[in-house]
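A protein chain is absent from this complex, but the other protein chains hold their places.
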Amino acid sequence: MTYGDGGGAKKAGKKASAEESSYNKPLPRATLNPEVSKPFWDGTKKHELWIQYDRRNNKFVFPPREVSPGDLTPMDELEWTKVSGKGRVYSYTMVYQSVIPAFNEDVPYVNATIQLDEGVRMTGNVLGLTEKQKTNHELRSNQRVEAVFDDVTPDWTLVKWQIIDDEEPPAPPSKE
Amino acid sequence: MATEYKKPVPRPSVNPEVSAPFWAGTKKHELWLQYSKGSQKFFFPPREVSPGDLTPMEELVWTQVSGKGRIYSYTTIYQPAMAAFAEEAPYVHALIQLDEGARMVGNIVDMTEDEVRNNSLQINTRVEAVFEDVTPEWTLVKWRRIED
Partner (left out) sequence: MSFRGEAAIIGIGELPTQRTTLGRSMPGLLGDAARLAIHDAHIKIEDVDGIITEGGDTYPAFVAEYLGLRVRFATGSSMMGASGATGVALASMAVMNGLANYVLVCIAQARNPALGGGAEGFPGHGSEFDFPYGPAAGANNGYGQIYQRHMELYGTTQEQLAHVASNQRFNAQGNPNAVFDGQPITHQDVMDSRYVNYPLRLLEVVMPCGGAAAVIVTTAERAAASLNKPVYVLGGGIGLDDFGGMQKPEITVSPVARSAPIAFNMSGYSPRDIEFAEFYDCYTILESMCLEDAGLVPKGEIGPFFESTDTTYKGEFPINTDGGQLSAGQPGLAGGFRHVVEAARQIMGKAGVRQIERNDLGLVNG
């Protein structure tokens, strides 16, 4: 069985540059609908976090979809909205053995679920832990984090997360 | 030559080891089928258990059969699924009931285009296996009409 065709980069007709080929970890590969998630990746290239917003139900939606989950609001009513990029660690695992060989150079590293202040959760790596913090598994749920943007190739920018000190309460979803 | 044969060769996808004796037989221009000691019957395609009585693999015996049978039914193909067959259309794609009981799929060779177009082939026509070495690796079973 095969699922999808290699995703957004291929669809957009981009060619792998020398620099791109030196990045040996997986790039985002949209298997469901590359068109729908394109604004997300366009946003990360500008070092901005953009998420679909379902105005009818006043909630954010992630990953990008053609209908909003739970209420099936149609795509034309889902508005791409720039969000704060701040949130909290919901949970995490410290990876010692990755399914993808290229990541095994980096072990152990943090693979976390981040709860954005806007409500949705995203997967990502939390950066900046010391070796001692990693060894002792010192990261805790609710740790405040902020998105940072990693231009891993000329075509792709991944969202990662750094620990921050702000203790602002989570902002409610915007009514605006 | 393998490179000249454009049509699909057999691609065992369920269990190549189980059907290997069948294809080893066709290479020798012999027809070998599994025989179930449990139900005392031949069956096809090859399996790890015999259908209907689930006799386990170790009690299934590969046995050479007569290679004779009858047309059970057939269809005349004008529009093949695969492009490589297009130049031969129309042609007959038949179900053969072997004298030993099992049924196989195959083409009827030695038919004129008129015979094919007039659908002159009759059910129960006696046929016999012929073997076509389509590549160095693969020999297909086809069928020709006989008088016996």
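Residue numbering begins at 1 within each chain, and the chains themselves are lettered A and B in the order written.
Everything that follows uses one rule, which is that a contact is a pair of C-beta atoms (placed from the backbone, for glycine too) under 8 Å apart; a residue touches a chain by one contact, two chains touch by 3 or more.
Since the structure is predicted, the reported quantities are computational estimates derived from the model, not experimental observations.
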**OP:** Determine which of the presented chains are touched by the chain that is not presented, and list them.
**Re:** A, B
Subject >> Where the missing chain touches subunit A, by residue >> reply: 1-4, 7-8, 25-32, 37, 62-63, 69, 90-100, 103, 106, 108-109, 111-113, 120-125, 137, 140-141, 152, 158, 160
**OP:** Using the touch rule from the top, list residues of subunit B that touch the missing partner.
**Re:** 14-18, 43, 47-54, 56-57
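As a convention for this text, only the chains that are shown with their structure count from here on.
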Subject >> Separation of subunit A from subunit B, taking each centre as the mean of its C-alpha atoms, in whole Å >> reply: 55
